[in-house]
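Of the protein chains in this complex, all but one are displayed in their positions.
For clarity, chains are labelled A, B and C in written order, and residue numbers in each chain start from 1.
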Amino acid sequence: MMRSGKDAYQPRPEHHFTFGLWTVGNPGRDPFGEPVRPALAPTTIVRKLAELGAYGVNLHDNDLVPSGSTAAERDKIVREFKQALADSGLKVPMATTNLFSDPAFKDGAFTSRDARVRAFALQKSMTAIDLGVELGATTYVCWGGREGVETNAAKDPRTALGWYRDAINYLCEYVRSQRYDLRFALEAKPNEPRGDIYLATTGHMLAFIYTLDHPEMVGVNPEVAHERMAGLDFSHAVAQALEAGKLFHIDLNGQQVGRFDQDLRFGSDDVKGAFFLVKLLEDAQWPGMRHFDSHAYRTEDEAGVWDFAAGSMRTYLILKEKVAQFNADAEIQQLLKETGGPTAAPSFDELRHASFDLAALRKRGYAYERLDQLTMELLLGVR
Amino acid sequence: MMRSGKDAYQPRPEHHFTFGLWTVGNPGRDPFGEPVRPALAPTTIVRKLAELGAYGVNLHDNDLVPSGSTAAERDKIVREFKQALADSGLKVPMATTNLFSDPAFKDGAFTSRDARVRAFALQKSMTAIDLGVELGATTYVCWGGREGVETNAAKDPRTALGWYRDAINYLCEYVRSQRYDLRFALEAKPNEPRGDIYLATTGHMLAFIYTLDHPEMVGVNPEVAHERMAGLDFSHAVAQALEAGKLFHIDLNGQQVGRFDQDLRFGSDDVKGAFFLVKLLEDAQWPGMRHFDSHAYRTEDEAGVWDFAAGSMRTYLILKEKVAQFNADAEIQQLLKETGGPTAAPSFDELRHASFDLAALRKRGYAYERLDQLTMELLLGVR
Amino acid sequence: MMRSGKDAYQPRPEHHFTFGLWTVGNPGRDPFGEPVRPALAPTTIVRKLAELGAYGVNLHDNDLVPSGSTAAERDKIVREFKQALADSGLKVPMATTNLFSDPAFKDGAFTSRDARVRAFALQKSMTAIDLGVELGATTYVCWGGREGVETNAAKDPRTALGWYRDAINYLCEYVRSQRYDLRFALEAKPNEPRGDIYLATTGHMLAFIYTLDHPEMVGVNPEVAHERMAGLDFSHAVAQALEAGKLFHIDLNGQQVGRFDQDLRFGSDDVKGAFFLVKLLEDAQWPGMRHFDSHAYRTEDEAGVWDFAAGSMRTYLILKEKVAQFNADAEIQQLLKETGGPTAAPSFDELRHASFDLAALRKRGYAYERLDQLTMELLLGVR
Partner (left out) sequence: MMRSGKDAYQPRPEHHFTFGLWTVGNPGRDPFGEPVRPALAPTTIVRKLAELGAYGVNLHDNDLVPSGSTAAERDKIVREFKQALADSGLKVPMATTNLFSDPAFKDGAFTSRDARVRAFALQKSMTAIDLGVELGATTYVCWGGREGVETNAAKDPRTALGWYRDAINYLCEYVRSQRYDLRFALEAKPNEPRGDIYLATTGHMLAFIYTLDHPEMVGVNPEVAHERMAGLDFSHAVAQALEAGKLFHIDLNGQQVGRFDQDLRFGSDDVKGAFFLVKLLEDAQWPGMRHFDSHAYRTEDEAGVWDFAAGSMRTYLILKEKVAQFNADAEIQQLLKETGGPTAAPSFDELRHASFDLAALRKRGYAYERLDQLTMELLLGVR
């Protein structure tokens, strides 16, 4: 048993845990109900997250600077926020633009059928990029929550994809023109708030990136909940992004398959999936931010919000310890070894004339029931 | 820490674990591939399950007696099977009819549009009931796997429900006429192999029972996988059946939401859901059979099958121990207590004039994030 | 071709089409965005619906009387609303209580763990019932949108179901005590806004009704979207309710399977399913209200709202005409006839000794591909 004492689960800045202002600040409004919690000041959030052991805080432009603020108001807000960051040591590694709340974006931002809306979305993004860079962000997330349709009668999806590409290309060019040290991370989601959102999964988004003018500036920001809404294995999508050098950011949370976007506390649903995700990130020694894009249940008051935040980090660290235990477990590792055969690629002629003991290949078992049972027992802490 | 040593997880007959001949005997055929394992003789299965600590074995008529057997063959098979039961001490608590494999049932058994097929299905069920009773079964499961449609053009669902009811009424009457000590447990499934199956969930099935001639003879057999295919919370359906005195049997396994019927090892998927299910059954001191209606992955040889069977029972016992731990955990129980207020029903007049401190009710939190995090830590064995 | 001219699709009061104040009045707020349309006055809605040919308008208490209104304000609002009804001829056949918007209901209304909330929910329901009866409603819908959990750690589902039953029993007793001519229609939904809602489908709700003190007063209000969220065939659930005499109300709309509650315009998604639903209701000559519980896309302004309302009714009438065409189509009816055999129930002895031509039953086809293709061509208007 490798358990290392309870303070092994105490988060510290080097663990790279981050939260969004909009996550711990979520007031609990939903489609059928009013807010249940008062808004928290961004500076309060910063102080509290630092106390809990987080590394950083991320934000949409309007999380910090309300829509319609004057330049003076904006400057005061930003100055106070920077002071809170300096006081607490918290960083802003990632920023993003809110392109979904304003009614102007009802038919999309970069893919609205109204060209004025598309232009406004670009303008808003440029301003938000400036703000993010000012706060120190080096990753810029784009989530196109309104880039979709309720009916395909509305637009040809090829046209919409073209508009989408134009927008990302424009913003890449803008970042280059400003010589910002900033990379984009595109975030996919299959639906909600739109009936169907374009580039519905991390896979579609990765493919889209290869068609951009500057693919090297652009990667993905996969989110557990978004891939699980479509019933897909999240770790497979993350592995594909990792392997392609395109995992620029990640959104950790929990979600039940095939329903509304729940943004549950990381590890509170599908803990086995969470374990294999942590295994992938830790085995790959991935250096990025472990961002929790989730919020407390609507049943909670402010104390519940901080329980939620602390629990998110703590569960990650518990799972990280279990990953080390899995990798050190002799019986598990033995089961993973016992496959075999030569792996060098044969010539076409060699392969054409190779003969295989098909009876043996058909008969052999892979002992995955045993392997999975051992994994479950390790997860349940009885191994 | 209440952990009670590894042999706490050793299954014994008093735990009431049962398997179907068709589950451990599953040869690994699927829609895209041929069998990967040889068939196991029923007598072999009986001996092996007894060794592993199971209480009983269940069967479809044709799991034991192949379709088309002569009376003499049938008698020989049954005699040898009973001898194996006697030798091993294993029971047959439940039996059922295969009304889905034969091409004659292509459009349904009790709900086929061909009246001859409906009659044949009744005849086959009567014979199978006789066999089940002969083997000692006191529960008879009906799963109407072919009772559905690919297109609603084929039949009016009201007509089909009427045929279904006629069939169950007929079989209840038959059991009464034979003075058998036998209750029916109806099993719902939303789809597969039919596009849509009638009485799609445990709820629909429960409601249907109240319309029968002898509702007291009929309960439900909820299955984890079937309710999860529709994305429903399984423990809620089981609670409803329990509360109505209608939980006559249960099928334990694992399943991912919104996909083909996987019949995974119990607890290998959604272990949190499995925990709350075990909690419900154990808290209710439900005396019934814990039947595993699942099978080993198709990657497995025979050794993998027994790993699968042993793991199913072991995981149940691990979770049962955790239920006791949850119930004894002072912090958790405290969180569950701190709600309040009087619960006696007021008169209409009293209630009409009652005043409520709405501000307080709107502001209060329920500490469910903390409660859920403690539950997860208990499940993960770090509490 | 039976097509009967375009005015065949003109809705008239005798078609029994109804809308909720909250449906055409929906301002387009969603989890990620602010309202896009101004609120419409209830009296405006009444006038406009009457113009479009609707029969009635339904409401939650707070759709008409805002939470926190004084008695005088309430009376003025109700008086003006009744005047608008009288002027327009529109009826209020159904009313319901909003037990989900107020933060006090964050952990449920009838199933909150706080007994004060449960009592407040009853009080609010009694007041709303009084209002509904005053407006002429004879059906009272109960949708328990907050009756559920995000984590089963929070409460035992058996306890919650008990509280739920107590509440419905209490309200039935209240209605009896007041000698109101009012029946209850319970509405199920699997999830959203709660992670999992108790009594998740029409089936679970039907079963629950049989356990009430006055089951004869209580039926169901199935909703297309809610059953489709769980991927279930809606017409099967409606058929079960119809056949049990429990279809007291119905909510018509559209929904894609396995995602957030979309409440789309009736017939705009899964038009084939909509056709078979209309067929069921019309073939059964069901006399109830065709209520559209849906709203315009968030891309729409007020003109789009009325397009949505008119389109909902028009599509129903188009499908109704196609039902008549289906029932009169000689080729289709011939395909539906050609099954056969005697249907009288044989005695147990007769059946035991009956012999079946299994080879013929296995070989025969049912011509459902042809039947479905003809149905599709009829739907597509090319037959």
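Here are a few things to note about the model shown:
Note that contacts are C-beta pairs under 8 Å (C-beta built on N, C-alpha and C of every residue); 3 or more make two chains touch, one makes a residue touch a chain.
Note that the coordinates shown come from a computational prediction; the quantities given were computed from them, not determined experimentally.
Displayed chains that the missing chain touches over the full complex: A, B, C (touch as defined at the top). Within the whole complex, the absent chain has one touching residue among C:78, C:271 or C:351, and that is C:271.
For the chain left out of this panel, the touching residue among C:147, C:243 or C:300 is C:300. In the full complex, chain A contacts the hidden chain through residues 102-104, 106-107, 113-120, 122-123, 126-127, 150-154, 156-158, 161-162, 166, 170, 174, 177, 190-191, 196, 198-211, 229-233, 235-237, 239-240, 242-244, 258, 276, 280, 283-284, 332, 339-343, 345-346, 348, 351-352, 354, 356-358, 361-364, 366, 368, 371-372, 374-375.
Hidden from this view is one chain, which touches chain C at 3, 6, 9, 36, 231, 256-259, 265, 267-272, 296-297, 299-305, 307-308, 311, 314-315, 318, 322, 362-370, 372-373, 376-377, 379-382. In the full complex, chain B makes contact with the omitted chain through residues 28-36, 100-103, 105-107, 145-146, 150-151, 154, 190-193, 195, 229, 231, 256-262, 264, 268, 297-299.
Quick note on the criterion: only the chains that are shown with their structure count from here on.
Counting the residue numbers that touch the partner chain, chain B and chain C have more than half of them in common. When each chain is reduced to the average of its Cα atoms, A sits farthest from chain B.
Shared interface positions of chain B, defined as residues touching 2 or more other chains, are 231, 258, 362-364, 366, 368, 372.
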